[in-house]
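A single protein chain has been omitted; all remaining protein chains appear in their positions.
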Amino acid sequence: MNTSVRIAPGLVLKNPVLSASGTFAYGEEFSRLFDLGLLGGIVTKGLSLNPKEGNPLPRVYETPCGLINAIGLENIGADAFISGKLPELRSFGTPVIVNFFGSSEEDYALLASRLDVNGIAAIEMNVSCPNVKQGGLEFGRDPEVLFRLTGAVRARTGKPLIVKLTPMVSDIGAMAQAARAGGADAITCANTIPAMAIDEHTWRPVLGNVTGGLSGPAIKPVALKLVWEVSKKVDIPIIASGGACTWNDCVQFLLAGASAVEIGSASLRDPLCFTDIITGIEHYLESRGLDSVTDLIGKLETP
Amino acid sequence: MNTSVRIAPGLVLKNPVLSASGTFAYGEEFSRLFDLGLLGGIVTKGLSLNPKEGNPLPRVYETPCGLINAIGLENIGADAFISGKLPELRSFGTPVIVNFFGSSEEDYALLASRLDVNGIAAIEMNVSCPNVKQGGLEFGRDPEVLFRLTGAVRARTGKPLIVKLTPMVSDIGAMAQAARAGGADAITCANTIPAMAIDEHTWRPVLGNVTGGLSGPAIKPVALKLVWEVSKKVDIPIIASGGACTWNDCVQFLLAGASAVEIGSASLRDPLCFTDIITGIEHYLESRGLDSVTDLIGKLETP
Amino acid sequence: MNDVLAVVKGNRAVARDTFLMDLDCALEPSLPGQFLMVKVSSSCELFLRRPLAILGQGEGTLEILYKLKGEGTLELSRKKPGDVLWVLGPLGNCFSPPQNGESALFVAGGTGLPPVLALASRVGSGALVIGARSKGDIPLLDRMNSLKGVAVYPVTEDGSLGRRGMATDVLGELLAGAAGPCAVYACGPRGMLEKACELSGVAAARCEVSLEEYMACGFGVCSACTVKTSAGPRRVCSNGPVFDAATIAWGAR
Partner (left out) sequence: MNDVLAVVKGNRAVARDTFLMDLDCALEPSLPGQFLMVKVSSSCELFLRRPLAILGQGEGTLEILYKLKGEGTLELSRKKPGDVLWVLGPLGNCFSPPQNGESALFVAGGTGLPPVLALASRVGSGALVIGARSKGDIPLLDRMNSLKGVAVYPVTEDGSLGRRGMATDVLGELLAGAAGPCAVYACGPRGMLEKACELSGVAAARCEVSLEEYMACGFGVCSACTVKTSAGPRRVCSNGPVFDAATIAWGAR
């Protein structure tokens, strides 16, 4: 049985299950729980050029079947990652995909070139970040802006470039097309959905940052729809992200058109879920007599 | 204690709790369960010029803490409503707000004038519908289109006009501003979030219509954020819609800036929840020593 | 209809993946064919109530019979005596009893036994055909056999009990052999109902079917369950679940 999937030239995952950015840190903690070599790929916490402190606490809040986070992209910065974390992380024999972000086009481009080092298998560009020059509107909310941003980054890296779309847009298909036109090799679809929580007793927002992003099972039906929509609009591989907790969820995302699936919030709740998910997919393929994961990708039968 | 809220010139609700469109039909069934006069307002199922059949079954599917529906706007049409349902419905002494939709600007405008009859207190325009002339993109996804549509409808009705926004847009504030500029008296924020469900055993979508809209507690954190965002952008009253199940949820929506809250999915699960919610809000006001619901509206304290 | 609190008295397996639940519950009187919307969990993770037919009703008691299908029925099967549940009901219409000397032919399969058995118990005469994959899937056989005046025909796909085949095979024979007018009452998989309708048509028998469709509200407000009939769109939950089979547009869905 062949569980491998191809995401970009030179980027083949041994199975379609990845960690998600921001719920796996830089891998150290999980490596004490299970062999990271089992994963299809590792996606790191989002990195910026310089270390970033993040938002005031509280940064997370539980909601029905989900959670809102407003971590604020706290990270150690690209250099500290490359020197301090990458050497161990690449030793597991699993592709290391580095998530990154900036606050201007130049930031992104500079960071992309900084990340063009050995041991990084691909880079995943988080575009759910305020564009400081555009009055704070997120890069991922305007196809023009996204096209230019992707092009600027593409010009500075030889790595496979994955663009991670923001879900809350009027036309996700257009965003995916813009990313593809700008030179993306693959799309991650999608990120957390903007959300907030209010304490009716104190009349205050619960999160230190007021608003945050919703993730977990609550949003899976939305993510599934976005993946399906994107898969009809672009021919590059899609990595699904949003609420996947079980192998069943992953198979659904594959059928909708994803080539791989990131597991985020589920691994906060159940850090050992990765192995269950991977074996679950294997058993599913076996029980259906399928030779390859690719036999599932985009195979949804619509009327 | 004063629980009344003003939504538009001539539209005052005795309390801030309304039914939502599509989960209350035309009121008959609920009227057998409790006195509809208790409600702040009744929002009817969405009406079109002509009766509409709706989508193939299945039309609903349960998801974690929510449901996806793809009813397909089945309704009896405006004329049958006015002659067959309105006479009884208006007799409860609660404002009847008629939700409506079309597939072209002309449809909407014509329908608005048709609904300009006695007994209808206001009209709520659903813009989460495909614009047939614009290749099927929803009216509510482009500020220009929404502005024109609102203006066209405004010109044809003397009723308070409430525009019900679609949540999945890049900039909900801009949509609210477009609706206001077009002549909306109030905004309903928001509608179901596009979603889908896939059966991993049959490789088929679960819903007859393939995709549908997600509602229920799962989306409340998203709706809360949208309401808050809209309230910072427009000065007309906002009616919240999305996941409200309890009085606590309603108070949160009020704090975020809503003047009233629609209860949709929660009343499918618990048809008697309206009375609990209304008394819950009253008790809350009492326990906080507040004289009026308006003391809550928009009173969120952000850092 | 009302939303009433029910206390679980008993909840036990009575066939493969099939449970009989006894409830103490002050529901208004119901008729065979009517159903409940059962709130299986106070957690809103399982957001929707589940439609389940009323198998039996006594003074302040209710009986339901359910098959394990997914999360909701699994959650139900975990209930223990003393646990409480909200049930909304009685909902929907009911079967219309045999008229003008009709003999009653009851046909059930899948999750369709409860309303049919409720009716057969009330009518007290005729024949009851119960189809299943295998012997172990058939619940309440004793109860069926104890219905005086009702002949019971178990039919199994593997032949492990009664006839081997499908319930509608036996229905066809009973219709063919009937002396006078018949009324057919069926509940179960859609294919079975369509076949029952067809056979009844051929035999000029009246046929009522109780439909099962995904529901959200169960009391007519959401239009989740609308089916096409010759009289226009009808909501299974409030216009049905029982319909004159001849009016159903079987092809459309």
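Order of writing sets the labels: A, B and C. Residues in every chain begin at 1.
Just so it is clear, contacts are C-beta pairs under 8 Å (C-beta built on N, C-alpha and C of every residue); 3 or more make two chains touch, one makes a residue touch a chain.
On a predicted model such as this, the values are computed, not experimentally measured, just so you know.
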| item | value |
| --- | --- |
| Chain not shown, its touching partners among those shown | A, B, C |
| Residue among A:M1, A:L33, A:V117 or A:A155 touching the omitted chain | A:L33 |
| Selected from C:M1, C:L20, C:C44 or C:V170 as touching the chain missing from the view | C:C44 |
| Option from A:G77, A:P130, A:G151 or A:P271 whose C-beta touches the chain left out | A:P271 |
| Residue among A:I71, A:V210, A:V234 or A:A258 that touches the chain left out of view | A:I71 |
| Sites on subunit A contacted by the missing partner chain, in the whole complex | 22-25, 28-30, 32-33, 45, 53-54, 56-67, 69, 71, 74, 208, 216-217, 245, 265, 267-272 |
| Missing-chain contacts mapped onto subunit C | 41, 43-45 |
| For subunit B, residues in touch with the removed chain | 64-65 |
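Following the convention adopted for this analysis, only the chains that are shown with their structure count from here on.
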| item | value |
| --- | --- |
| Label of the chain whose CA centroid is most distant from the centroid of subunit C | A |
| Closest chain to the centre of mass proxy, which here is the mean CA position | B |
| Distance from the mean Cα position of subunit C to that of subunit A, given in whole angstrom | 47 |
| Where subunit A touches two or more other chains at once, by residue number | 64-65 |
| Where subunit C touches two or more other chains, by residue | 44-45 |
